[in-house]
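Complex shown without one protein chain; remaining protein chains in place.
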Amino acid sequence: MIMNPDNWLKLKRVVRFGDTDAAGVIHFYQLLRWCHESWEESLELYGLSLDHIFPNLNRVENHVSVFLPIVHCEAHFWESIQTGDHLLVEVVPKRLDVGSFQVQTKFKREKKDVALGKIKHRSINGQSRRPCSLPDDIDRWLEASSLNFGITSV
Amino acid sequence: MIMNPDNWLKLKRVVRFGDTDAAGVIHFYQLLRWCHESWEESLELYGLSLDHIFPNLNRVENHVSVFLPIVHCEAHFWESIQTGDHLLVEVVPKRLDVGSFQVQTKFKREKKDVALGKIKHRSINGQSRRPCSLPDDIDRWLEASSLNFGITSV
Amino acid sequence: MIMNPDNWLKLKRVVRFGDTDAAGVIHFYQLLRWCHESWEESLELYGLSLDHIFPNLNRVENHVSVFLPIVHCEAHFWESIQTGDHLLVEVVPKRLDVGSFQVQTKFKREKKDVALGKIKHRSINGQSRRPCSLPDDIDRWLEASSLNFGITSV
Partner (left out) sequence: MIMNPDNWLKLKRVVRFGDTDAAGVIHFYQLLRWCHESWEESLELYGLSLDHIFPNLNRVENHVSVFLPIVHCEAHFWESIQTGDHLLVEVVPKRLDVGSFQVQTKFKREKKDVALGKIKHRSINGQSRRPCSLPDDIDRWLEASSLNFGITSV
């Protein structure tokens, strides 16, 4: 069975009052928070267990041996975004090399692009802190997300 | 037609990685952010337009004449909350007097209480900054939320 | 040598644009962030090493054996707080029992009370997750902070 990547790459978000600042629009860095949260939501919808991806020193059974620190992030803003806006969120993952990947996140309001974020992660071994290959879970998500992407992506 | 208040008072939330701190659990004040966002979501699900409730100096058509500043908030924590936790959120509104109300928000994980937040708002006139009656929209939401509440609430 | 507790209990904070929301005043839960940050600053000014108080799974030399989770927090707001406001911050610690303490934080603007936050921590053993006595560092800070407090506090 092949699932349609839209199932885990097309999301929604409603802008909340606490995301705004005294200029009445979202405070810029909140967009990057949304990007990270959309990535987490996408991993879950694809069927992965977040326990195996995000470290947590409180779970004795937690065996995250690979960390995925962010080495770069950026965001572009084209339209102002306000409380109550309903946004369509499109997650566009891309493997960069054997040990790194980026997730681009596009935000639209009524078919119009309003903003875009990009986050690059690289893979390091939790013990040695040296570069290593991406975890299998992330690899599978990247692979599945790229299938037919030329067709399903807008 | 009478809607079941559960439709707008029972919500869900998934805990995200950015909500945690280096102790591996949510950083405490994020819970109060969730409370406010749950309140906003509840107002929307009930059918209200957030444009008429939250001020926005960017919308010329914005006619918010009554502000709802928070005068008190508090939170209790019973269980640690971690990345990926799926929480049930129960919003419990209560009118305090003609010009103020509180929203209690209960968070449960697998039927167990994990945390509780409470936020009190009072109503002030946007021009005079003096106390005034609650806006009609909020009044209706409070009224509808209290119907049969003894039965539907846990 | 006896230091004046004012050295580590009287702080300052300038309100930043990102702390506000579209109503033009601080978004409420930011105040609780300031409370926690003021507590951290106070511990540092008193002379403690934060490495011994806050857990960090990245430092192999990190020996935090006692965690200090927050079990309750609350905040009151009397005056609106806006971008650029210069606030005086007064930290008022209090031991509650052998394994818990609270930190009250008062915010003033030009001698007028504008807001107050309160955070309660209890002490748990990092391994067993059971209640335990407060760490020595916290004990010393609580003790020193209470000296002559009736006189130095406003």
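A, B and C are the chain letters, set down in written order, and residue numbers restart from 1 in every chain.
Everything below uses one rule, namely that a contact is a pair of C-beta atoms (placed from the backbone, for glycine too) under 8 Å apart; a residue touches a chain by one contact, two chains touch by 3 or more.
As the structure is a computational prediction, the values presented were derived from the model and not from experiment.
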Sole residue of C:Leu50, C:Val98 or C:Leu147 that reaches the chain not shown, by the stated touch rule: C:Leu50
Where the missing chain touches chain B, by residue: 17-18, 20-25, 27, 29, 55, 57, 82-83
For chain A, residues in touch with the removed chain: 22-25, 28-30, 32-33, 36, 54-57, 67, 69-77, 80, 119
Residues from chain C at the interface with the omitted partner, ascending: 14, 16-18, 20, 23-25, 33, 36-37, 40-41, 44, 49-51, 54-59, 80, 82-84
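The rule is simple: only the chains that are shown with their structure count from here on.
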Chain contact graph, described as a line, ring, star, complete graph or other shape: complete
Equivalent interface positions on chain A and chain B, same or different at half: same
Copies chain B and chain C - rotation angle from C-alpha fit, nearest 5 degrees: 180
Multi-chain contact residues (two or more partners), chain C: 22-25, 29, 55, 57
